[in-house]
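Pasting in a structure now, in structure tokens, and then I'll have a few things to ask.
A single protein chain has been omitted from the complex, and every remaining protein chain is retained in its original position.
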Amino acid sequence: MLPIPTKYFISFGSCNADHPLNAFDGALLSAGVGNTNLVRVSSILPPSAVEVKNLVLPYGALVPIAYASKVSTNKGERIAAAAGIGIPEDPSLPGLIMEYSCSGSKEEAEKTVLEMVEEGFAMRGFKLLEKKAVTTDIVVDKAACAFACVVLWY
Amino acid sequence: MLPIPTKYFISFGSCNADHPLNAFDGALLSAGVGNTNLVRVSSILPPSAVEVKNLVLPYGALVPIAYASKVSTNKGERIAAAAGIGIPEDPSLPGLIMEYSCSGSKEEAEKTVLEMVEEGFAMRGFKLLEKKAVTTDIVVDKAACAFACVVLWY
Partner (left out) sequence: MLPIPTKYFISFGSCNADHPLNAFDGALLSAGVGNTNLVRVSSILPPSAVEVKNLVLPYGALVPIAYASKVSTNKGERIAAAAGIGIPEDPSLPGLIMEYSCSGSKEEAEKTVLEMVEEGFAMRGFKLLEKKAVTTDIVVDKAACAFACVVLWY
């Protein structure tokens, strides 16, 4: 099987650019994941995974990642993305990652993503030790991206 | 290279929830894949891969999976998802996985996905030994998801 990640890293970024995919690319650079190959997953924290800061990822690495992303070309629109994490009381159980993006503010995105974390824990019958979120927003000029992520790593 | 899966497991699930991503999460739990990191692939059965039942996946594992998913927030709408498999006569050849989701019933989704398996075999000039499908549907309350999958495993 593929190796199970043992660490995680939360981040976010946003960017305006000429083309939508460049705005996405710029948001990834701003989040510190831009020179890697993101492998999008849905979206669980392995039990006892450890949070790390200032993770430097090798260029071109295959990086498992859960993320929320919104791209827009509607000049003047505010767009937001949030990633939420729930950590269970029982460390033998998995944690939960939720992603949410919208037209709106980062406060709205954060509120919703934390509700989603709570609903996911309730659905599992797991007790929540801690929940947290990262969120960002940006006003669109030509093409913009708001991006929030949880990188899973080793 | 990444290791080639040697087993497969077919499943399905559906769920109503408050938020669309929670409905998706609930459908994954119902299908037995909800506490893992799904890595979506398109979508081939490795030659001679063996079907297994009651697969228990490690929490947080990176799980290659082909799936059909439909999420809706249109109250009263019936949504359906189906995953189809075609097994070739020649065991040295790969099998084919097809995914289909729609607004409609599970019978409609199953009929279409099996046509897609046949078309995929015809396109390859492979002889079909066996075809099968899993399918599910659900009527939307607030936010719902219909989900059908083929997990590739080791």
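Each chain carries a letter (A and B) given by its place in the written order, and its residues are counted from 1.
The rule is simple: a residue touches a chain if its C-beta (ideal position, glycine included) is under 8 Å from a C-beta of that chain, and two chains touch if they have at least 3 such contacts.
Here the structure is a predicted model, which is why all the values come from computation and not from measurement.
Visitor: Per the definition of touch given earlier, which of B:29, B:55, B:93 or B:128 contacts the omitted chain?
Guide: Final answer for the missing-chain contact: B:93.
Visitor: Which residue numbers on chain A touch the omitted chain?
Guide: Those residues of chain A that touch the unshown chain are 2-3, 17-19, 21-22, 24-26, 28-29, 34-40, 58-62, 64, 153-154.
Visitor: Touching the absent chain: which residues on chain B qualify?
Guide: On the chain B side, contact with the omitted chain comes from 1-5, 39-47, 49, 64, 66, 93-94, 96, 98-100, 112, 115-116, 119-120, 123-124, 152.
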